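Handing you this structure, nothing more for now.
With one protein chain removed, the remaining protein chains of the complex are shown where they sit.
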């Protein structure tokens, strides 16, 4: 393993410092695929709700890397169980796991018809890429091993768990980071204590009984962040318009591609076939927003109108749906105003359960608690709080979005 | 109402500043009964667990006052509903509600056989006291009205609720303050948002739907603080010894009072009759700890030993009770070592339910949520989280405490 | 003055909440010129040093507005002195003062040859703009009065001081905000205490003696932020390349404009004449970064290389200049490698004095301290610390920047 001459550190408000000792980690941070993540907002359209939620996936990726690095250092039993090579691989998996995100990510998956995880894998394995080059320079098997961990397929389950289990470094970083950058308190939980009480037990990550309250707190933090931030109706309004705009562009592109000549960055995503990672690589938030900016003067009035709404934050208003009549009334009024319902009225139902119990099938979905007497049980069996939450009614929210000008 | 020439402010880490405009509030803060609270730890023996939990009931009392003051200022509908006189009375109730606490409070109630609320009332109504004098100087009815609010008997229910409802200024301050001074994160919740979403509705304090998540967070904060701080076994160990020492002193006092001549401060609490507020006034943490210090060389070996344990933090160890055999074994061993079981083995069961629902009887126990459509429902009916929590199993913890030297 | 039906609030990590009561403020926030500031980074290229410094001028503008709003509310003597109309005008001046910033602001002023303050004024006074429309709807004189305050020309000096004095809301917000988003502690100072000790005295803003230490702290915070953040050599390296790229584009544009056809957003800034506010309005960070992205494949090798450096963070390295020989050596080596020195070697000298005293001429440059005895003196005469700092040697830093590949 090639070490840097001197440890590099980067100031970070969540973790104090990000520490880098390995050459390959440093090279990946400086790769163009990672630098691109500076131009992808972590929270998509949420900065139209929380005006300071302007942080990028780049910062988050460094944070995930750092949490993995500390877990490997702090959790002695884990540290003893994995080789130096595996430590490197899992830290890199933490760093690179979000590489394939497009702009305004979750909405974008609807548009690109390919999940960001798949793009991530394509990018890491793209032999012409900076990342692939950096990884193979360190070890020929490294790209594949990093991908295995990201895909939750690596042979040592605990490494997969660190990146995408119920209690993984990804979620830990984003809850803390999103709380910090939105200015809300909801995402806070006691990361230090969880780390201190983590152990490796029979090849799995478990948390000692004495850390259970911190885990309960983390479960609640997650639940609160969903409702207060991630599923906020104003952010959903932004995403509805974004998807509508792309849908309209696809239609226009088939009949009159000339109209969209100016916005080349969108072309690969307007075609029938699914776009590859090269197209995605070029489409960051800046390209997207610049594209929208150009579209404001488009000849197609629907495109122009939707683009203006996105650029200038003239979002759709929304109501909680009570009955069908309300929906029909709104559609009627919107239609009467001359709006095309396909693009201008959106019904959207979301639901979120506080905690999903371990089904007994997928280790990925379990959080294990190590009792004082050495037995290991599922979180929901150890915690009266979590036990209660799995029986809680699923909270639902059904809303209708439409133009304000009614 | 007499105003101060200039607003007084006191720096406070929880609220930024405590603001005082009224002469009577200032006079009460400077009264000897309030100054005494500087010598009563807010968290009893908890500073033997969390070494920085050294804050006093004085600071907490200022905090409760400040929260009440801000609620009266921020919640417009509340502000309009109550008179200037009532505002003064409820702020004073917030300031004075803990006046009757003895040292190591909850344990002390076992010793004094009188609840701290009763002592608070006696102290406020003691005509020779500084507090009474300060209050009547402002208005002849004021002592009685402050007491009414503290006793949850004032005619306008909302004022009682501010001081001792489910969502009162008392708990709000202590959760935030105890979290800050222990250095844990558990007690944190979003006070600003709760205040912003509070309303007066039909004479009751309610919280708008949009603040419900902050209330859920507050409910969880309370639950976590109980288990992590207030019911911590090390603090319970301290309190067990404290109660045992007093019990031993009572026995000795009846047979050989001479032995306890030196510790006059304890005498009123060793007699048959319940001690009055004058005795309590004199007994603060300093007097108690100095008393224990003197008792270390007492001729009664049990008293001396227990006192040494308290002064030098040689606390009892503890185990979670699994079965009766374990208890009998411990008793046997302790007894064999020559210890008197009355003082040296303690079995203690605590339980805590996450949230108790509104029974329909006592307004005091309800938190009301104001829905968007103007209806008001109980928190547990509005929140899927709280609904789940009221059905959660009660969490129990049964422990046995005994001397380490076994 | 038109009030909103209900106060609007926006969560903000620095100030808790931003509060909006006035319709005109709300309209300006929603104007397209303000929304554009969401696409301008507050700290230009500093996010290449501090990876979380990704906050926008939009968030900062809200913060300045909020500080002004609170000062008008908290400083009684100030509140009494200014009319409701003036309060509105100065809050709007705080909100709008940064409207004319271009991308990567300070470097950009070198390119646009027009200061951002002038662009701000043009934008506010542009009768076709959203902002102008929103302001005149409230009052015909409002655009001009807001501009007057921003230009430090309003008749009541104190209003000018709030926006651009030595102790203005602008700096107060950016120090706190930049500290928060970089994750450094340097910019911290006690805003609450400064506000509490501010007074209006003879039409000027002064600070009571008892707040002087907080002002000293603020002066130091400013000094530290300059060296640690604003003048960080890596950010300067980014800006050097940015300016070099524009210089190269200007040259190419004159001889072979065809080569730059693709990057229309830059054209107005490549011409002889100074670009107007319409051109600036279109050029935000997104347009710029997308432009750079396109330029990576430009036929002109210098343009392509410099663009790649900016997009992928392959910045110039730097050394502190010791003597002329060192500079000549570097130039020689860079030249030998085939680089054009005009674009590839940059010498840059910066200096910063800790505090500049009041010259007696411009009120703008003074901070006044109100002594207990009622006299008013300059900060540097009241504070032994600041007195010392004005006599401190000016700190200088001269660096040379060049490509790493040497």
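When the chains are written out, they are named A, B and C in that same order, and each has its own residue count from 1.
Just so it is clear, a contact is a pair of C-beta atoms (placed from the backbone, for glycine too) under 8 Å apart; a residue touches a chain by one contact, two chains touch by 3 or more.
Please read all numbers here as calculations on a predicted model, not as lab measurements.
Interface note for the absent chain: among B:39, B:106 or B:250, the touching residue is B:39.
Residue B:282 is the one among B:2, B:282, B:322 or B:393 that touches the chain not shown.
Among C:2, C:264 or C:391, the one in contact with the hidden chain is C:391.
Residues of chain B in contact with the chain left out of this view: 10-14, 30, 32, 35, 38-39, 47, 50-52, 54-56, 58-59, 62, 180-184, 265, 282, 285-287, 289-290, 293, 311-313. What chain C contributes to its contact with the hidden chain is residues 184-186, 188-190, 213, 216-217, 220, 223-224, 227-228, 320, 354, 372, 384-385, 387-389, 391-395. One chain of the complex is left out; on chain A, the residues touching it are 9, 16-17, 192, 196.
One rule holds in what follows: only the chains that are shown with their structure count from here on.
Taken as a graph of touching chains, this assembly is fully connected, with contact between every pair of chains.
Just count the C-beta contacts per chain pair and the biggest one is A-C. Chain centres here are Cα averages; for chain A and chain B they lie 43 Å apart.
The centroid of the Cα atoms in chain A and the matching centroid in chain C are 32 Å apart.
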